[in-house]
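Only one protein chain is missing; all other protein chains are in place.
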Amino acid sequence: MTWYFAGVDIGSTMTKVVIMSDGGDICSQVIGPTGAEHRRLANRVMQEALDRAKLSFPEISYVVATGYGRLNVPFADSEITELTCHAKGVASLFPEVKTAIDIGGQDAKGLKIKSGKLIDFVMNNKCAAGTGRFLEVTAATLGLRLEDLGTISAKSTHRVKISSTCTIFAQQEIVSRLSEGVAVEDVVAGLHDAIAVRVVGMTRRLKIEPVVVLTGGVAKNTGVVKAVREKIEHEVFVPPNPLLSGAIGGAILGRDIVLGALKEGKPIPKKERALEEVTFFN
Amino acid sequence: MAEEKKKKAIDRLKAMYPLRARIDEVYKNSVKAMREGKPTAWSMVNWWEGDPIIMAMGVEAVYPENYGAACAAAGAAPAYLERAGADGFPDHICGYARNCIGYTARMKDLGEIPPEAPMGGMPKPVLLMSAGSLCDARYKWFQALGRYLDAPVWVLELPHLGVKEGLMEGAYDQAIRFMVEELREFVGFLEKLLGKKMDWDKLEDISNDIIDMNRIWYETNELRKARPCPMHSRDFWTCMTGCLYPAGDLKALKKMYQDLYDEVKYRVENKIAACPNEKYRLVFAELPPWHSLKFFDRLAERGWSFVVESWAYHPPKPIDLSQVKDPLERIAKFTYQWFAGYFEESEKQGEQMGYFGYPYLEYARDWQCDGALLHPLLSCRTATNHLMYVQDRLIQKLNVPSLVASGDIVDLTLFDPEDTLRRAEAFEETMDHYKEVRKKEGLGW
Partner (left out) sequence: MSEKSRGLSKVEEICSQRSGRAKELKDEGKKIMGYFCIYPPLEMLSALDLLPYRILGDMREPITKADACLPTVVCPFDRSALDLGLKGKYDFLDGVVWAHVCEVGEKTAHVWRTYLNPAYFHFVDIPHTIHKPAQNQFVQQLKDFQKTLMSFTGKKLTSEMLVEAINAHNEQRSLVRKLYDLRKPDPPLISGSEVIKTLKAIMSLPVKEGSELLREVISEVGERKDGVPFRPVRLLIWGSIIDDTPLIEMMEELGANVVMDDTCVGSRAFFPDVKLTPDPLEGLAYRYLVDLKCPRTFKESTYGETKKDYLTDLRSRFSYISDYAKEWKVSGVVLQSVRYCDIHGYEVPGLGDYLDSVGLPHTYIEHTYDERSLAPLRTRIQAFLEIIRS
């Protein structure tokens, strides 16, 4: 009999769901909008993942919710921080990983991992600089799409140094650089560099050791990956789908909880749950 | 068409130039001596409490606080700040401390002075001479350096009594007794550390020179009360370092301060102004934007003459130490006078912050200031957290308004001189207004 586990990573903009079997195979993975206001659409993303896996909700033995919106998820059995889940997910893809850097939409994290487990972390969830938000704001100022930033910065020949550490001041700075005639690709490369400086600087508190993995939505930006690689003396790896590490980790942790309970002859610590809209209030 | 030679906005003192050159030379000699193996102490600015003692024992002092300013100006600070952050030091602590911590960590990694360090860096010290005066960073920081250096830390004690408490019967004598006992312990400690005895005659000589030199410097600054003001703050900030960080041949240095005094006196007698266009007289608090001092020239063009500044850097009001036999007692009294010398007046005026606070009231009144320029610094709270209080006391008691221009000690991008210049005109109107208010209230200026 096959057991199924789900990891649901409810981010500020995107919800990621991974359904995994006890053998470790990923049955489906979906990325969809979290939705404004009380994360209402997360359950729809879950439904889509179930449809793709051709499973019904009761067939999922354990659901772990993680991410920004992990609290009060009526269809989860437990909630685990994205720090622990990302570490687990990254370690499943890169078993030798010791340092992971996760740059999300609203925050950035540095993870220290040993034998596949999180042992220390640093986090920035107070300041937009060094997160996806920094790129969102500055890309908007430049009139560019986020998904194009990587290819644009690849054309840069004279990367600009953005000295402002604050997102708001950086906006002003890039406007003045452009008005001086600086090429937009050089400005974008400068922004990538600025984000890399912040994030790598933060992660250095953990003493960066190889294997180093970069994950999170911003890791899809090839320009940022390049800038981070320049700052770290080791090789930096990126998972094929960097948005999914948290959900993968959540599913694995769910599996560990269930198999652990079975091994010890204890009841599975499930909750009464239904696939309903996520709300603020339970 | 002949070009008119642009008249300088600030007429710098001629005697400033050789004094500045001398200070630079002394510094270079100091660096050379350290490279050649002279024992080095990393020292906080200690207002003459510890410097004469280590000087008398043949130890060279370097000042990591100043080195922080040098690194900031040379653009070397960010890398050291980053290193301090990576080593777990919170980012709100003193910029100079973080710079030093990052520098020291790097020096430990390399086993030698980092090659990229500006101005030849700071050599490995035999002693970390810390101080309890004014701010907590100054002893916590050196304590934290134990992570990277095995040099012992000595904390120089300076009692911080309140105004009322400092004037209680016996309080002064007890404070001095405490300081002297501690300094005696310090001497014993140094003798053990360096394996040699204190040269008491040398200490006597050095401390007398320092006290005398500061007396001359004090009197020079008193002359700035004159109208028009003969000496601008820029000259103060350039020249103060010789008095605050005594080094090298003190007698030669003293002579240069005497030359400075003579020139300022001459200017007073002949009504020569530092700002030929003196329209407004201003006081500045607290630490100047070292990297942007030309900014004051532009204000001088508008007629802003900075006539007094930076209480913490000013020499103590002179006291008669001629009857004091023990050089340690002389040093203790002199340093304590720097801290508490304004207490009596402060008490008379009903003011509670006898240091950092009340002195600005005295400055504004006695140097006849029309306004104050206050410079809060993001990562130096000690030089910042009294400025709002100063602003309030100045307006409440003396009808002297303040203009605030923020900056930082290591992130030099935070100071925006253009912004201050944009607000200058409006502030001039404010100063004009309060001049009228003061006239009506019968205040002298």
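Going in written order, the chains are labelled A and B, and every chain counts its residues from 1.
We adopt the following convention: contacts are C-beta pairs under 8 Å (C-beta built on N, C-alpha and C of every residue); 3 or more make two chains touch, one makes a residue touch a chain.
Nothing here was measured: the structure is a model prediction, and the numbers come from that model.
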| item | value |
| --- | --- |
| Touching the absent chain when the full complex is considered, from B:L193, B:I272 or B:A424 | B:L193 |
| Residue of B:M34, B:M57 or B:L134 touching the missing chain in the full complex | B:L134 |
| Of B:Y218, B:Y389 or B:W445, the residue in touch with the unshown chain | B:Y389 |
| Absent-chain contact - pick from B:K14, B:K28 or B:H92 | B:H92 |
| Interface residues of subunit A (partner: the chain not displayed) | 80-84, 117-121, 123, 125-126 |
| Missing-chain contacts mapped onto subunit B | 87-90, 92-94, 97, 130, 132, 134-137, 139-141, 143-144, 146-147, 149-153, 155, 157, 159-162, 164-165, 168, 170-171, 174-175, 178, 181-182, 185, 188-189, 192-193, 351-353, 356-357, 376, 378, 381-382, 384-389, 392-393 |
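Following the convention adopted for this analysis, only the chains that are shown with their structure count from here on.
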| item | value |
| --- | --- |
| Averaged-CA centre spacing for the pair subunit B and subunit A, given as whole angstrom | 49 |
| Complex contacts: residues of subunit B adjacent to subunit A | 82, 85-88, 413 |
| Complex contacts: residues of subunit A adjacent to subunit B | 163-164, 201-202, 204-205 |
